[in-house]
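If you scroll down you'll find the structure; I have some questions about it.
A single protein chain has been omitted from the complex, and every remaining protein chain is retained in its original position.
Just so it is clear, A and B label the chains in written order, and each chain counts residues from 1 on its own.
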Amino acid sequence: MAVTLKELADVIGAELAGDAGISISGAGTLEQAKAGEVTFLANPKYLKQLETTAASAVIVAPSVSMDRLPLLKAKDPYYAFALAVRHLHGTRKHSFTGVHPRATVDSTATIGEGTTLYPGVYVGPRVRVGRDCVLHANVVVYEDCVIGDRVIIHANTSIGPDGFGFATNGGIHHKIPQIGNVVIEDDVEIGSNCSIDRAALGSTVIGKGSKLNDLIAIGHNTKMGPHCLIVSQVGIAGSANLGHHVTLAGQVGVAGHIEVGDNVTVGAQAGVTNSVPEQSVLLGSPAMPIRQARRVAAVFVQLPELQDRVKKLEQSVEELSKDDEPAA
Amino acid sequence: MAVTLKELADVIGAELAGDAGISISGAGTLEQAKAGEVTFLANPKYLKQLETTAASAVIVAPSVSMDRLPLLKAKDPYYAFALAVRHLHGTRKHSFTGVHPRATVDSTATIGEGTTLYPGVYVGPRVRVGRDCVLHANVVVYEDCVIGDRVIIHANTSIGPDGFGFATNGGIHHKIPQIGNVVIEDDVEIGSNCSIDRAALGSTVIGKGSKLNDLIAIGHNTKMGPHCLIVSQVGIAGSANLGHHVTLAGQVGVAGHIEVGDNVTVGAQAGVTNSVPEQSVLLGSPAMPIRQARRVAAVFVQLPELQDRVKKLEQSVEELSKDDEPAA
Partner (left out) sequence: MAVTLKELADVIGAELAGDAGISISGAGTLEQAKAGEVTFLANPKYLKQLETTAASAVIVAPSVSMDRLPLLKAKDPYYAFALAVRHLHGTRKHSFTGVHPRATVDSTATIGEGTTLYPGVYVGPRVRVGRDCVLHANVVVYEDCVIGDRVIIHANTSIGPDGFGFATNGGIHHKIPQIGNVVIEDDVEIGSNCSIDRAALGSTVIGKGSKLNDLIAIGHNTKMGPHCLIVSQVGIAGSANLGHHVTLAGQVGVAGHIEVGDNVTVGAQAGVTNSVPEQSVLLGSPAMPIRQARRVAAVFVQLPELQDRVKKLEQSVEELSKDDEPAA
């Protein structure tokens, strides 16, 4: 779809500086955009690329000025770019509507209007899927789970398999029936190949508007608040409680039965083993406040040198001690 | 299903203290159980919740006494609770029996009596699946694999994909045909989205009664003994040998070609790079005995302070050395 720069400016709420009539038919990065495409500058680090980009227009912060290209000035250039991409390219077009004949929906499940189920999807007994959802190919939703409106779940993800609950007696692990469910609230997106375990009793909850990437494991009875960002390969053990706007980077592990406060951010590969107050920014395994983690890491990578310094000190002190001995 | 407290006590082998006639229709945690439900107390830490729980009866250790609620005294309260949950709620009821018409079973495979295959399951040539198994939706079992009796495999798990075997020659990785298989012994449960690779030659084995959670990767030719507990996102490289009753917490990595002894326990995110004697309890990356790992971690998080102390020592020693110099 091609639009004038004027139309695009209006749609994304930007102030236009330059030729309003030029035609824009696509979007790209500073480096990859071609003539006829719009790009964006959100990070001042890439400012120099404004001189070389082949794009025909750039979305920038209000403070940026230049003559080379028409500018679309927006308070939040990245968000404005997102709107531009959506306007130019739209969202995914499905080649069929509703429940694909090769999706399997239990007769007791309900599927909301406007919801698309791809081939190989399985929806179990008594599941409720809301409106305008997309369940991509081979997504599995176990019995009794509840999925809100406008939820997107990517291929091969499993919602509601049994939590890991066993009572060990006499060396044998006896299964505790997992009779709870999973509740995915509105506007959640879950990536591919994830596993969200059903609660032993009660519900495992993914809060409204949270976004999960791929290969994520969520244990039984865990509650994630709204608007969290969970990157690929994160694992959250059972009965953890996450607040809202929690961000967990790739491969983070969160222990069970702990509280992670609102707006907490955790860096990649960290291990969160204790409850964390809101607003914390953590890194490391065990996870520490990021300033501390960075100082620890700086010493850590120089541990052999630190050991050498201790050794040298020991020699010096020994010599000093000898000198210090009273002459016989 | 509702039962009298007397019946429940008999079923779970508990001694009843209180009104035998009250009706129990469900089970819940101390916090979440409602009137008419039974709960349990296994960890003395939660003793105070006995005063506030809404449950109508509590399973406790024989030493616990109280008047507020009827008690079911059992030697192992958690195990007794597991039995109670099973009696009250039963195990999963499938909405169909046997092989679902949308499961695909090769004509040369055999499926035992009482086994349930969900939609999207694929069972390859010459596979044998035992009795009373459940393969949830979209489980894939490659050719020649063997699955015992009463095995549960959750959605989207892959049993028997090729092991990672390549001979690199002239910069090209040449595939070594993986002609072995996977053997899953009786009473194993495997979570969702796991990958158990087939052996190059011989078998990859998951021992009787072992329980695996989600997103676990098991390399080719690895042997896991009976009754292991493997938490989500664990990775075990090829040709590792695990004993019986090994417990690996979340995100643990185990190197290939090593021995992990019986009853070994490894804490979350640890990296086991060498063989480990039986009964060891390990933590950390590289994995260490847990006492050592905790002491190491305690110093680790204070590395900047340790470095400061060394710096101060260096200054003191330098001063002392000056003082110590013979007066000219």
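The rule is short, and it goes like this: a residue touches a chain if its C-beta (ideal position, glycine included) is under 8 Å from a C-beta of that chain, and two chains touch if they have at least 3 such contacts.
No experiment lies behind these values; they were computed from the predicted model shown.
Summary of contacts with the chain left out: across A:Val85, A:Ile172 or A:Val281, the touching residue is A:Val85. The missing chain, though absent from the display, is touched by one residue of A:Ile258, A:Val281 or A:Leu306; that residue is A:Leu306. Within the complete assembly, residues 104, 106-108, 120, 122, 124-125, 138, 140, 142-143, 156-158, 161-162, 164-169, 171-177, 179, 193-195, 197, 201-202, 215, 217, 219, 233, 235, 237, 251, 253, 255, 271, 273, 285-286, 288, 292, 295-296, 298-300, 306, 309-310, 313, 316-317, 320, 323-324 of subunit B touch the chain that is not shown.
Although one chain is hidden here, its contacts on subunit A can still be listed: residues 27-29, 32, 76, 78-79, 81-83, 85-86, 89-92, 95, 100, 102, 118-120, 136-138, 152, 154-156, 189, 191-193, 209, 211, 213-215, 227, 229, 231-233, 245, 250-251, 268-269, 285, 297, 300-301, 303-304, 306-307, 310, 313-314, 317, 320-321, 324.
As a working rule, only the chains that are shown with their structure count from here on.
Taking each chain's centre as the average of its CA atoms, subunit A and subunit B sit 25 Å apart.
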